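The complex appears here without one of its protein chains, the remainder shown in place.
Going by the order they are written in, the chains are A, B and C; count residues from 1 in each one.
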Amino acid sequence: MPRLRMGMIGGGPGSFIGPVHRIAAEMDREIELVAGCFSSDAAKSRAAGESYRIDPARAYPDLAAMFAAERGRADGIDFVAVVSPNHHHLPAASAALAAGYPVISDKPATATLAEARALASAVAAAGLPYALTHTYTGYPLVREARARIAGGALGTVRKLVVEYPQGWLAGEATGKQAEWRTDPARSGPGGCIGDIGTHAFHLAEFVTGLKATALLADLAAVVPGRAVDDDCTVLLRYDNGARGVLLASQIEVGEMNGLRIRVYGDKGGLLWRQEVPNTLTLHSVDGRTEIVHAGGPQLGPDAASRTRTPTGHPEGYLEAFANLYRDFAATLRGEPAPLLPGIEDALRGMSFIDTAVRASRDEAGWVPLTI
Amino acid sequence: MPRLRMGMIGGGPGSFIGPVHRIAAEMDREIELVAGCFSSDAAKSRAAGESYRIDPARAYPDLAAMFAAERGRADGIDFVAVVSPNHHHLPAASAALAAGYPVISDKPATATLAEARALASAVAAAGLPYALTHTYTGYPLVREARARIAGGALGTVRKLVVEYPQGWLAGEATGKQAEWRTDPARSGPGGCIGDIGTHAFHLAEFVTGLKATALLADLAAVVPGRAVDDDCTVLLRYDNGARGVLLASQIEVGEMNGLRIRVYGDKGGLLWRQEVPNTLTLHSVDGRTEIVHAGGPQLGPDAASRTRTPTGHPEGYLEAFANLYRDFAATLRGEPAPLLPGIEDALRGMSFIDTAVRASRDEAGWVPLTI
Amino acid sequence: MPRLRMGMIGGGPGSFIGPVHRIAAEMDREIELVAGCFSSDAAKSRAAGESYRIDPARAYPDLAAMFAAERGRADGIDFVAVVSPNHHHLPAASAALAAGYPVISDKPATATLAEARALASAVAAAGLPYALTHTYTGYPLVREARARIAGGALGTVRKLVVEYPQGWLAGEATGKQAEWRTDPARSGPGGCIGDIGTHAFHLAEFVTGLKATALLADLAAVVPGRAVDDDCTVLLRYDNGARGVLLASQIEVGEMNGLRIRVYGDKGGLLWRQEVPNTLTLHSVDGRTEIVHAGGPQLGPDAASRTRTPTGHPEGYLEAFANLYRDFAATLRGEPAPLLPGIEDALRGMSFIDTAVRASRDEAGWVPLTI
Partner (left out) sequence: MPRLRMGMIGGGPGSFIGPVHRIAAEMDREIELVAGCFSSDAAKSRAAGESYRIDPARAYPDLAAMFAAERGRADGIDFVAVVSPNHHHLPAASAALAAGYPVISDKPATATLAEARALASAVAAAGLPYALTHTYTGYPLVREARARIAGGALGTVRKLVVEYPQGWLAGEATGKQAEWRTDPARSGPGGCIGDIGTHAFHLAEFVTGLKATALLADLAAVVPGRAVDDDCTVLLRYDNGARGVLLASQIEVGEMNGLRIRVYGDKGGLLWRQEVPNTLTLHSVDGRTEIVHAGGPQLGPDAASRTRTPTGHPEGYLEAFANLYRDFAATLRGEPAPLLPGIEDALRGMSFIDTAVRASRDEAGWVPLTI
């Protein structure tokens, strides 16, 4: 079976996430990067193409050129990956869908909720697969956590705490990564809430199977002069009455990428930490604590099928990311991949950002959260 | 120099905290338990006296009897420790102060804010020492954290997260400890917020040197039928503009006594966890992380003077508690003990509880916090 | 029931272990320090007595004086604690036994194996209790580990690794504690092997219930000019054929008091670490890992009866030490205390030191270990 051929949109020189998508996509040899519109600057796009070691002729300066040229090749691209800054997501994804290409996109789905709605329409109109890379849901033990909760290990979920602390934006926002993320014209109205808060929001729903129905948000721009939020506290209510606390920050000095989630039910509790992703801690109401190991024999199929190495051989961020691409490849082959985030998750995420930003700005207290 | 003689109020059969106070008070041999009014039931008070191995004649059934008898002895008590449930704190402490005895009391200071004000008046009228056992401020590394922040290691504090998760009240509240804590007549209007939230609130102010000026509270009684809160989320603003998040819960299954605090400034961050109390993690904005060890050579005098064993020989909860009694003994000898919580802290703690309970009940959003 | 009265031998000014014994002995209020021969220098003994806040008249300058005076008091001492450097252990313990006093002694039992044999004769002749403070066996989870292994949780024990790394003697041996420990005239022929190796040796036998029958030792004096070993590797064989590795060092910079033990059988494995003493990790051959918490509901009676606080409230070194004194108090009351190390353990420990020192010096390969 030949590999699926990927075209990348974005990921030009200096990009962090472009190379990550490339490694993730190719890790399981189901997908191959063959083309890209890495930058609207032709020289930069070409330079990026060289760094990815693709055929120089397939590093395009604009989307239309890429779609036209690739459509004409027997070995043309099968889908596109959108990895540019947020404000490019909608135009890039829409163009790709219109050109007949399935899309896998970095998060958040778009810069604004209105754009997300437009995107949803485009997806529906095209009738093509769309996936959103909420990376952390690709970790095997996150999938195990979901399966355990679905299986009743915690009883009824009553409470969750999801945190995403970082410290890298505690000072001046310098460098390509920092600059666009703190510029509302490129990131959208949400700063931290859109960059990492949306990961945390999605993770909590993913793991618990619950849906948030209301929130109370307190977002701040702590660094003087910052135009978007960099420190966020959000209280959540879920559809079964459970309570949630979501903390996300980019000014917590010393924190690196400390996403973690704790979920508590009436029969048990669990803890997972992204920085030490290969153990999952399970507590039961009788006082017992169990450590579940990635790659170990206790794992269910959702986790076991997405693990490449035996227990004790740590897999990490790139492997988690690769699991989303494996799911996406399955989707393109017509196989089910129910855990892969899609357009519904895209809408929920953008609604979360939009609602939180407005609720905080208006000091509105509890407000309903709808798609 | 002879030991100071302590009389205990409360701490009868089945008490958890009575024996803890006894061990803590006596650990450094500056204090000796010699008498007590352990219960208003004479037989129970006598039984408790036996369990503490004190002179049976000095286990009294009521306060008046104790004060009268002890005043008549050359080796009579020098002070009292109040360790009964919350609603007894005011009458016990007031009576002791009126009888001329300094008081060290378990927290929260009283059952209600009105009572705390009455207590403050009683303390002022008596002109005698009063101390409140916010146990966790006795840990050497908590004192080190305070000293480091005061010394500028974090720069300007911008954000803190203090958490106090427990799980022991996730089900029915059975047993002496659980019953009175979930009965508003004995605990006061605050449940979890008064039992452990107040520790977290105090710890944050203690470590940072900041004072909270406003809060937004979301308190819930998660367990069906519970008459007081058992799960608390409180957002805080401090006098320098810093933002705080305080999480306290008693329904988080698997959590034991997980008090922890993280503080972030513009130059650094720190983390301390009560369950692993002998290390303190310090981050600096240049990416360095340092682990400070209890008993190690890096400690300043506040921590070093309250450490009994060399590094690597873990001290714990009882030793932290004993540090408060050592401070209290110093106070009784007329020496300074500036870190020991007193009546001001008592008032702040009760104001915190009262304000949080009301703000949450009324869904009042941000409300000011005053003493 | 009145407290047992303790007389201390050793523990003068600058002593680390004297105050530790005092705190441990008194923690549960079954024992009270009332007298001592803290130093053979009368002024120093008096100063120590003051620091312990005992009756100045009962701080004696020599053993004979103490025994004579205490025998004449209605409230005279009931037993003695020997806490002086190793070479004093035999004369102190022998004199106490001859004077009719039960003895609890710091480890190692004596400076030499010959002395240990003389001590054993003295104990037998006196017919009085003798206990040896292998502190670490007092930790509740060490006792739980022993109980789990005895109950078959690991199946047949095949392998153990016990390590005791320290770094405090990596440089010049300066200060009272370092000086006598590196002086063979005071410590005996073993340095590190006697100071901490013997703890590790005892712990391994205590936890597994096995007895070592042979050893291969490689001891070194790493620091130039050091007169005793400071870095030790010992291979062990046990009576059921199991293999052991014992590592002890005092030159491993950065290690504090890192005693830890791992035991592996054909059905499971376990791990315990002294510096984080309130969790015990249990592995089973089916891939499951369980964390057992001090104070938790999973503990058997050996651990539960020696725990003072609920789970999550850390107990440490002093509490572990206090558990040995509680056992000793039980012994003096005529109650069983089967886990308390006694004269048999004293002999085994000294035989271990003696055999290891000789085997290493002679490069003798495997040699039998006998009492």
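Here is the rule we go by: a contact is a pair of C-beta atoms (placed from the backbone, for glycine too) under 8 Å apart; a residue touches a chain by one contact, two chains touch by 3 or more.
This structure is a prediction, so every number in the text was calculated from the model and none was measured.
The chain that is not displayed touches the following shown chains in the complete assembly: A, B, C.
Of the candidate positions C:Ala118, C:Ala178 or C:Leu235, contact with the hidden chain is made by C:Leu235.
For the options A:Ser187, A:Asn278 or A:Thr355, the residue in contact with the chain missing from this view is A:Asn278. Screening A:Arg71, A:His313, A:Arg333 or A:Arg361 against the full complex identifies A:His313 as the residue touching the chain left out. Looking at subunit A, the residues touching the absent chain are 1-3, 16, 19-20, 22-23, 26-30, 50, 52-53, 166, 168, 255-258, 274-278, 293, 295-296, 308-319. In the full complex, subunit B touches the omitted chain through residues 281, 286-293, 296-298, 311. Residues 154, 158-159, 161, 165, 167, 170-171, 216, 218, 220, 222, 231, 233, 235, 243, 245, 247, 249, 251-255, 262, 264-271, 281-285, 289, 363, 365-366 of subunit C touch the missing chain (whole complex, contact as defined above).
FYI, only the chains that are shown with their structure count from here on.
Rotation angle for the C-alpha superposition of subunit B on subunit C: 180 degrees, rounded in steps of 5. Put simply, the chain farthest from subunit A by mean CA position is C. For this pair, subunit B with subunit C, the centres built from the Cα atoms lie 35 Å apart.
We define each chain's centre as the mean of its Cα atoms; on that basis subunit A and subunit C are separated by 55 Å. For subunit C, residues touching at least two other chains, in rising order: 293, 296, 311.
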